[in-house]
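Below is one structure; the comments refer to it alone.
Excluded from the complex is one protein chain; the other protein chains are retained at their positions.
Right, chain A next:
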């Protein structure tokens, strides 16, 4: 037992001996414990000057602990931090910045109420210990910072008026001021559309061309493969893989991140014979200035993707169907029955369920029991007279608890004791209890890591095949649509402009059509 690590350490020393001056940052056998909880367990990480390095792992794997250790916020319980080959002691946030390390957190730490120019210049003015403010100098500093990134932007715009991508550019430009040598980006692509991701990657490569290293923290495999040169994968606080990106492919990264293989089987739908009645039939639905003559037919067991650029009218369509924007013309039938939901309650009663973005993870009452969470939208169905029919409700939730295969001691377990994937099952169960026959999902896996994502997908497919639900899946995630939908509709400027049928459905085909929209 003792020999193997000794050998490893030796190998490590040997390696770093050769490239001592090459390493900008080296974490050596870092462990971090919070009380009894081990957040990092003997993790080593090397970042070379000017490289794009990816730190991968699922939520809770220790990524943020590593970032905070490098930023000097956390002091490691064990292990050593070396910068330029020299060990640093008493590492603090200020010293980390002095060494040229800049962290761009997910929330960007910008001031929404201040202008772009001021956001960019504040750090520098603070570092210089200025007492007074010269607005001309603020503009000069800001212009210079943006020029360095090769972008132009309205310096007088309030940052909160910018789209996420704009805020990110401000955050990056700010991080590069001073003498940044390593910029750490925490999940930088989470809220970006594909063209914005492309723009970000161009910027990241520009930064690299200026000799600045980038540590890219992510759980999105494609992006890692696309942008990074080297990869380090964490799982449960341990380093499980590292190496040049050429050593990895999607499957290998997934395996390293989750510890097992995930299926990439696409969804196949076979129409049920004798059940020709469409679940949902939308005819000529229009809202002036928003939606134009939408025709949509969903049949039992279908999972239909809805793709398009942001602002294409996808969400508006979902809201119209779900009674949140009832001022439309045209007709909607569910199982052959004409409906025109004017409120969310109407929509639920007529068999619709809509799960808005993030709601899969955030729509739960975390401290409440599984049972209560399941019943949250369907209490009306279990009322007799003035009171809730406990027996009926218990029976329904118990049955659902079993059907959903939720891994918990029982329906009374609080939802915050469950894993992410199991929490999602609770949300889906909640909608099934409303008797929904048409399920509209908006960005069902935004911000969800690979493992849970696969679980959610599996459940959605089961709902379609086994419960005969018709599913409309709105998503920006092309692989997600390709993998889970039997056909994908492309929406643009409030209209359905294209449809990719099952036999032609692949990522390139869908990407090409999305690109053609611009």
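FYI, a contact is a pair of C-beta atoms (placed from the backbone, for glycine too) under 8 Å apart; a residue touches a chain by one contact, two chains touch by 3 or more; residues count from 1.
Throughout what follows, contacts and distances are computed from a predicted model.
Participant: According to UniProt, what is the chain that's been left out of this complex called? Choose from "Simple sugar transport system permease protein", "ATP-binding cassette domain-containing protein", "Sarcosine oxidase subunit gamma" or "Alpha-ketoacid dehydrogenase subunit beta".
Facilitator: "Simple sugar transport system permease protein"
Participant: So which of A:92, A:109 or A:345 would be touching the chain we can't see?
Facilitator: A:109
Participant: Which listed residue, A:130, A:205 or A:342, touches the chain dropped from view?
Facilitator: Of the listed residues, the one touching the omitted chain is A:130.
Participant: Looking beyond the chains shown, say which of A:41, A:158 or A:357 touches the absent one.
Facilitator: A:158
Participant: Since one chain has been left out of the picture, which residues of chain A touch it in the full complex?
Facilitator: 94, 107, 109-115, 118, 122-123, 125-127, 130-133, 135, 156, 158, 160-161
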